[in-house]
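Every protein chain of the complex appears in place save one, which is left out.
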Amino acid sequence: MPKMDMIQALNSALDVKMSQDPDVVVFGEDVGYFGGVFRVTDGLQRKHGLKRCFDTPISEGGIIATAIGMGAYGLRPVPEIQFADYILPAFDQLVSEAARLRYRSGGEFWAPITVRSPYGGGIFGGQTHSQSPEAIFAHVTGLKTVIPSNPYDAKGLLIAAIEDDDPVIFLEPKRIYNGPFDGHHDRALKTWAEAPGSDVPEGHYTVPLGKAAVVREGREATVLAYGTMVHVAKSGIEESGVDAELIDLRSIVPLDIDTIVASVKKTGRCVILHEASRFGGFGGELSALVQERCFYHLKSPIGRVAGWDTPYPHAFEWDYFPGPSRLAAALKRVMED
Amino acid sequence: MPKMDMIQALNSALDVKMSQDPDVVVFGEDVGYFGGVFRVTDGLQRKHGLKRCFDTPISEGGIIATAIGMGAYGLRPVPEIQFADYILPAFDQLVSEAARLRYRSGGEFWAPITVRSPYGGGIFGGQTHSQSPEAIFAHVTGLKTVIPSNPYDAKGLLIAAIEDDDPVIFLEPKRIYNGPFDGHHDRALKTWAEAPGSDVPEGHYTVPLGKAAVVREGREATVLAYGTMVHVAKSGIEESGVDAELIDLRSIVPLDIDTIVASVKKTGRCVILHEASRFGGFGGELSALVQERCFYHLKSPIGRVAGWDTPYPHAFEWDYFPGPSRLAAALKRVMED
Amino acid sequence: MSPHNQSGGAADRPPLTLHIPEPAARPGETPRFDHLTFSPAGSIRRPDPGVAEPEIRDLPYGLIRVLDDQGQAVGPWDPGLDAETLRRGLKVMAQARVFEDRMFRAQRQGKTSFFMKSTGEEAIGAAQSMMLDRDDMCFPTYRVLSWLLARDYPVIDLVNQIFSNARDPLKGRQLPILYSARKYGFYSLSGNLGTRFSQAVGWAMASAYRGDTRIALAYVGDGTTAEGDFHEALTFAAVYRAPVILCVTNNQWAISSFSGIAGAETTTFAAKAIAYGIPGLRVDGNDFLAVWAATAWAAERARTNKGATLIEFVTYRAAGHSTSDDPTKYRPMDEAAAWPLGDPIERLKTHLIARGEWSAERHTQMEAELAEGVRAAVKEGEGIGTLGQSKPPVSQMFEDVFKEPDWRVLEQRRELGV
Partner (left out) sequence: MSPHNQSGGAADRPPLTLHIPEPAARPGETPRFDHLTFSPAGSIRRPDPGVAEPEIRDLPYGLIRVLDDQGQAVGPWDPGLDAETLRRGLKVMAQARVFEDRMFRAQRQGKTSFFMKSTGEEAIGAAQSMMLDRDDMCFPTYRVLSWLLARDYPVIDLVNQIFSNARDPLKGRQLPILYSARKYGFYSLSGNLGTRFSQAVGWAMASAYRGDTRIALAYVGDGTTAEGDFHEALTFAAVYRAPVILCVTNNQWAISSFSGIAGAETTTFAAKAIAYGIPGLRVDGNDFLAVWAATAWAAERARTNKGATLIEFVTYRAAGHSTSDDPTKYRPMDEAAAWPLGDPIERLKTHLIARGEWSAERHTQMEAELAEGVRAAVKEGEGIGTLGQSKPPVSQMFEDVFKEPDWRVLEQRRELGV
């Protein structure tokens, strides 16, 4: 089985689907001839033709609206938004339209679109190339939100998202495009080839939406994470010395509540880790769900480790980024409490 | 002291500020000559002149952008968005611009704008005239979000918001514009005149942002609510027979965490009530905060009562709306657990 | 010192002033429409639909009209329709009016929550629905009921939707009149303005992508042109030469704000086409024949891969904005009566009578029949139930959030016991 990094795996997912299904069409800013600023659509125009992978005007609202219209026609559009920070001009189209179309039309129309977008920090991208907006999507009834953490999942989840008949926000943690960054920014970056999850089949397979993965089994505490934070969590758990179970959510909507609850009931302790700023972040929902369902199993307060409640600051990348040490400290805290 | 309903109180706040401060300017769709579809700006154009209260194009993005530019110039714009459902086209301007301007410019520019918008359900407004988007604002670093529940607070909070140098989303629960709706839709609506909070001074006063109000003291449980839900909570508490303390948050950012924590530490039980759909709603954050700070005081799981995780449905208004009985049931549950 | 301020310091300058547009007349004043240009019927040339855009940059400033004041069809835009077709159009328009008047009263009687009328604008949806193919797709606003009626959408389904009752085709989920009718080429409506305009472009692009023959038609109101979606729609339509007809229904008002607030104080909405290098037509929206002719022109362009056309229909919103509105609060009471382009039903009727193809008696009889049909449908709908007395099963509240429900919805259904 070939080794792939995240970019290759995502590219392969698109290629597989475009080869199988003439209704799959890819477009976005710079995705056509150039192949995307992160190269995820590289070669697709050359291989599948100008009309199946093309550039768009710089107009995120227009991109998503066009995708919805195409989806309603019967295509399976896979628009790219160049950075997740730039999804916001399309937020109304996603919330008021894509997410609501099936419901409000009594099932007559729907928007089977997959919106791919690089997200997250750790690349010195400054305020508008680093944000993690997943919480605002998770709150929107009718949207699914998927976040892979390794090449194998990335490909399988992206294929599953494209085949899904509902609108999916597919957030790609850009920090781990090239290797599984564990938060130790002062160490050399590992490549995917050395890491688990990089054996990626060439052909078609899916990883179902709504199924979390237990990345590491443990008995003392449960860590919930997704995207880049899965790798940060691994090294944070190691640093802490706590025998923690690590769950990679993979999709936050649908959420694999059963896996989460089973783990916390087993361990009695829980820490949630995400990059987005803490207040009102998705960690709040996770904490509430765990508390509601595992109250009598909890031995200590559920912890949250997240970005600070400030905008994403350029020079303070590593002060802001919730790295392994912050997780380790939180794990120790839940053990002590 | 005169009796005012919510609309009169809000109108009075605008009038007071426009009279005091020539930099206060009011605009939005239909707010000028006509005085707003909910009449909140009625008479302001006549009294203060065409340029101080005027109509805008139907372009929520343009309205907020214009307000930000005016705010950066030195004015204190108070734009209206006709329904909170229609804030979304301006979401990018609010998040990427208004909320971030002070921070990113190192304090050189800021956007002292107050975005007024009627929100919430209970009026058979269907999907796009009923939604409660507060959670997505609460997550945005740099935005304040205020929600009054009675005429006195509405006026005092609106004046405080206008005088605040940060961008404030001021959500007006439209269901209680004319009277304190307690969720009993089958009973006659009370007028404000008969209800507390309707004695409203004519002149200038403020209710500070970030200070919750204890609406009802209680010993057995704490109910957290805001907007229309404060009134629903009152009747739900009554129905439940539980001696619950009811806290009206009044602003969710800044959040009066001290009042919340003190209450839950006292009662040991907590139920959160909001209209917005439950998953990823602001209740998640509240639950997480309470759990983190009151874990060892909690006698039962924190409950959440909220809109279902569906779009807002026209015919099912009262099936969807989290009414007093659902709160009462939740209160009984936290007492039993 | 750097050589700034060459043109004089700020001190010398006159103060700036902020311009706020105001309509020509407010309540109590005499209606005036002199800011609008009304070309005489038949006076605007009709270029070949394949014409290049630079050749027709004057068209957005004229007004394409076919029916003159005597009800004669004149000039190059006369679509030459047979009487049968015109009678059908007349009937559809009259039916829309009768239906809306009836349902407006039903709302006032508490039978539903909300209603909106298209009075005075019926020609647009009617002519376009009839002119286009069955498998073309309309991305409507809430003022094109006549599109559905022209395609024989069952009146009882309209009534059931408006009452949100047990037979509501939209399962109780939508505000009255926010129909969806795929089989009738009528895309799902929603309360938020503008957003479907750009989706229509995507739909049309998909048809072109597949090498199909279907084209799209989309509407926005004059007020809604100010939304970013408008610009995005036009941009994508122009860039990809999408087979779409983009229509602005300029009925002069957006709730209480006049078209000047939307940017039409000194120019036209049709002129917005020029920004994108696509044709812009300004058309008498109360003239069934002109609407038909302009649509046919744009459709031919679209079907021959020449791309999109923007059409402004100049019309007048004769009724209030909705049941929540009282237009006498912000415009002269008699403004509708003073509207220079008249009433679309009257004008088509006059034309047919002038052609000897219709009579006042037949018209009266037709109206009576239509009223009876509407009355019967409303009765039937009332039999099923009006808002609050009948509704679809509550389980429908939980369906269609996603194609397959997830655990949240399943749990919440259980919690509510449905």
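Going by the order they are written in, the chains are A, B and C; count residues from 1 in each one.
Keep this in mind: a residue touches a chain if its C-beta (ideal position, glycine included) is under 8 Å from a C-beta of that chain, and two chains touch if they have at least 3 such contacts.
Note that the structure is a prediction, hence the values are computed from the model and not measured.
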{"item": "Hidden partner chain, touching residue among C:142, C:276 or C:398", "value": "C:276"}
{"item": "Contact residue for the chain not shown (choose from A:61, A:197 or A:324)", "value": "A:61"}
{"item": "Omitted-chain contact residue, chosen from A:3, A:51, A:266 or A:293", "value": "A:51"}
{"item": "Contact footprint on subunit B, counting only the chain that is left out", "value": "25, 51, 56-57, 59, 61-62, 65-75, 77, 89, 92-93, 96-97, 100-110, 141-142, 144, 164-166, 210, 253-255, 257"}
{"item": "Touching residues (missing chain, whole complex) on subunit A", "value": "29-30, 32-34, 37, 50-51, 54-62, 85-86, 88-89, 124-129, 278-279, 308-311, 313-316, 319-320"}
{"item": "Chain not shown, touching residues in subunit C", "value": "2-7, 9-10, 13-21, 53, 57, 84-85, 88, 130-135, 150-152, 205, 207-209, 211-215, 226-232, 235, 238-243, 260-263, 265-267, 271-277, 296, 299, 303-305, 307"}
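In this section, only the chains that are shown with their structure count from here on.
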{"item": "Computed distance of Cα centres, subunit B from subunit A, in Å", "value": "31"}
{"item": "Rounded Å distance, subunit A centre to subunit C centre (Cα mean)", "value": "41"}
{"item": "Residue numbers of subunit B (touch at least two other chains)", "value": "85, 88-89, 127-128, 279, 309-311"}
{"item": "For subunit C, residues contacting two or more additional chains", "value": "173-174, 178, 190, 192, 228-229, 401"}
